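Here the complex is missing one protein chain, while the rest keep their positions.
By written order: A and B. Residues from 1 in each chain.
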Amino acid sequence: MIRILFRYSILFSLTLLSLSALSFSLIYLFPAEPVTTLTGITPQNLIQHEALMNQYHLNNSIIVQFADYLSELFAGNWGVSLISGQPLSEEIMLALPATIELSACAMFIVIVVGIPLGCYSGLRAYSATDFTINSISVTAYSVPVFWLAVLFILTFSLQFGWLPLSGRINLLFDIPPKTGFLMIDILLAENVDKAAAFSDALLHMILPVLSIAFISTASMIRITRRSIIDVLNKPFIIAARSKGLSSKQIFFRHVLRNALLPILPLMAMQITTLITNAMIVETLFSWPGIGNWLIQAIYQRDYSALRMGMLAVSTLVVMITIAIDLFNRLIDPSREKYESVTI
Amino acid sequence: MQKWLVWPVISTALITLLGGCSPQKYSANYTNGLVYCSESDPISMNPQLDTSTTTADATAHQIYDRLLEFDTESGRIRPSLASSWSVSDDGLLYRFSLRRDVKFHTTDYFTPNRPFDASDVLFSFNRWRLPEHSFHNVSGGYYPYFESLGLADNIADIKAISPYEVEISLKQRDSSFLANIASDFSVILSAEYADVLMSQGIPEKIDRLPIGTGPYQYADYQKNHYIRYDVNNNYWQGTPASKALIFDITPKSSLRLAKLMTGECDAVAFPARVDHQIIREREDLVLAEKPGLNIGFWAFNTERPPFDNPSVRKALAYAIDKNTLIEAVYFDSATRAKSLLPAASWAYQADAQDTGYNPVLARQLLDEAGIEPGFTMSVWAIPVERAYNPNAQKMAELIQRYLADIEVEVNIVSYDWSTFRRQLRQGNHDSVLIGWSADNGDPDNFYRPLLSCDAIPSGTNRARWCNPAYDEILDRALQTEDVDIRKALYFQANELLFDKLPMVPIAHALRYQAYREELNGMVINPYGGVRLGGVTKQRD
Partner (left out) sequence: MSRFSLYDDEAHPSPWQHTWRAFKSSHIALVGLAVLLLFVFFAFFAPLVAPYNPTYQNTEALLIPPSWAPNGSIAHLFGTDALGRDLFSRIMYGCRVTFGTSLLVVIIAMLVGVTIGTIAGMLSGVRSSVVNHLLDALMAIPTLLIAIIIVGILGSGLVNSMWAITLALIPQFVHHTRSFVRGEMKKDYIQSSTLDGASNLQLFYYSILPNMIEMLVVQGTLALSIAVIDISALGFLNLGAQAPLPELGAILATGLDAGYLAPWNIAIPGVSIFLMVLSITIVGDGLRSALRKRVNR
């Protein structure tokens, strides 16, 4: 157990190191002055240029520069945005929670809807119900997320006028961003009708969350279904059946556990897809998350922001992936690391 | 067979449930506030630093006031912070009496101790006027509007005669001076606030956390997301009825319209031309229109070969069919531009020369200039909608097709608006589709910022074209108040422009404002940015 934890912490730090090396290399890859990409400050004259070069040790060897870069990262000095001049740490810490909030809600729906439907479909494999669920999920899986979001806006916001489409909450609510998590911020806010703010925030969430969850739920159904079918064909299920266990007992004792375990690593991959989709959907719903922020940064060629944003998002995703992997390993040490099911 | 029914039934149930959750339409009337959906981030919170409409919209009439103001109905100049003014007979001495008891904003970052007076006027003018002023180089030291008009050079002196009287003396007569003082960019800042910031060592905050005398005061700004303003409870023209004003920054025009339809925006900036019909058809939306003093044009970077050659520029001008561009891009809400001035201006020349559509002549001119078939150039298209060019991307694609006919290849270049303007100022373009909206009604406001030599460093001369003869004509036109003489001089300028063709004038467009019918007092400002101070929302 301790060995596993140790191995994973090494793996984690190695990955982080390579990611920061990647983000460091961007300083020289982006078509801008290295100083500018690193600090976000465009030097006005040669003197300032020289001063910045010295301050950030850019005249030294690459190794020293990288070591310096790492220490600045840990110190929380991430540079400022090229465009707005704001500290990147502040901007990212405001944008990241918005994306996490969105993705977490979508993931919740994916699990709560996807796994039961997948189980149901797997247990009734090749029946009409299974066929229906399966066709719906294949169809849903093929919808491009940006088109789906547009269709949702056209239908639910414009045609019926039920749901709003702009951002996380009506901007007339003055909620000071303290934590970045809107629900917590509402609780902390003063002079605001909290109940109204809550319900407004929830209404704002429905469409973006559904757009993201739709596609991932479809994948989840397919993965779960296949896993259940595979497990049902295993000899120990036949053995259990011949022992005379009821199908309920068989399902909860033998099938479910064995079917869900191989799903976990695939779920980690789903998270990557889900976050990509969240980033796209954010731009359509003016959601002030990290995806929207990054896409604006690329439109504005804000290189310092891109460098840091890339590091922040990839670190987050890697962290989640490794955590799921570790969890998987801890509850089921016997399993080969990469053994997983197909769809 | 029954199992087949399960899904449709469940999904129908879900949809009705969803509908049942919110049986009435989504409504955004929680607090008494206005939401204006703007198209882009302002560059700064101080319009002195930037000529873009985006910055002017977000700041000029919301946060600040000017000495003088244009009347929204007649377009005439009327008193604002200056309660009255007088001009000497030689036109060189202007005297302004200032309004008393005008309070600056009280915010969490600044509390004023004294009302507005002459020292604030001196500070605001001297900041852009005097290079040695302690605030001149704060935030870059560029004041494009004033530099492009050469205004700083023409002011000899500004004096406070008494705390409520200011005298400005000019070196040369300038018939457009008052109009410039009333433009969006001549805002009045607080000298007291500047002193406080200077003593704290953070002078650059003056353009980020602004203090003015306008109807709304700055509260919060999230880049790419929103600007929040609180009401100024001590506004000298009467406190606005709305408690808050929000600029919801929404770059896509289709999304802005969507938000207007759902009521998440009360008014939107630059409704797209294709959507006009939809807005007109809907009873809950209003589309106001007004002839605009503007021009959309295609400027060539005359510093870059081969565009330094007038016959190359002419060839390209002959290659495009302006009428088609106007039809496809403006949907007939614009008139064809022959010279810089629209017909609404008194100096408009109806018989000005114009380039027609003649691809054969175009190719011939190119051959004479030694431009081989397959020559590649870039056309930069502004990434935002503007009255003068509602869809530059589309216009660029049309031009791309036309130039393909004369075997010139076109790369369309577009960045985010702030980056676009930065690159443009550096002169990285071959040619650009952009335009100009007048900040005041004087013809000089077209001719000088767009093409004079002084306007190259300030960044408004997109053609980067400098011609001393042209500048001299403009200077002479300002020396006199005689309309006929000025007219004749501007006609002369038109002739010169047609001969050298640093840019192709394309269209003068109507201006539009889309808003919800609950709004009262929404008027189109004839010159410059949107004014939301007097706008109220009827609540049902």
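Throughout what follows, contacts are C-beta pairs under 8 Å (C-beta built on N, C-alpha and C of every residue); 3 or more make two chains touch, one makes a residue touch a chain.
In this text the structure is predicted, and so the values were computed from the model without any measurement.
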Field: Neighbouring shown chains of the undisplayed chain, as defined at the top
entry: A, B
- prompt: Of the residues B:S86, B:Q172, B:N233 or B:Q277, which one touches the chain left out of the display?
  reply: B:Q277
Statement: Only one of A:L58, A:V145 or A:I221 touches the unshown chain, namely A:V145
- request: Tell me which residue among A:A196, A:A240 or A:I322 touches the hidden chain in the full complex.
  value: A:I322
Message: So one chain is hidden, and I want to know which residue out of A:M183, A:L203 or A:I280 touches that hidden chain in the complete assembly.
response: A:I280
- prompt: Mind pulling the chain A residues that touch the left-out chain?
  reply: 11, 14-15, 18-19, 26, 29-31, 135, 138-139, 141-147, 150-151, 154, 268-269, 272-273, 275-276, 279-280, 283, 291, 294-295, 297-299, 301, 303, 306, 310, 313-314, 317-318, 320-322, 325, 338-339, 342-343
Field: Sites on chain B contacted by the missing partner chain, in the whole complex
entry: 252-254, 257, 272, 274-275, 277-278, 324, 327-328, 391, 393-394, 396-398, 400-401, 412
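Heads up, the rule we're going with is that only the chains that are shown with their structure count from here on.
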- line: Chain-centre distance (mean CA atoms) for chain A and chain B, in whole Å, is 39
Message: For a test of understanding, state which residues of chain A touch chain B in their complex under the given definition.
response: 81, 83-84, 86, 91, 94, 127-129, 132-133, 136, 153, 157-158, 160-167, 170-174, 193, 196, 200, 203, 284, 286, 288, 292-293, 296, 299-301
- prompt: If you look only at chain B, which of its residues touch chain A in the complex?
  reply: 3-4, 6-7, 18-19, 22, 25-26, 28, 30-31, 33, 35, 41, 219, 222-226, 228, 244, 246, 248, 250, 255, 258-259, 261-262, 264-265, 415-416, 418-419
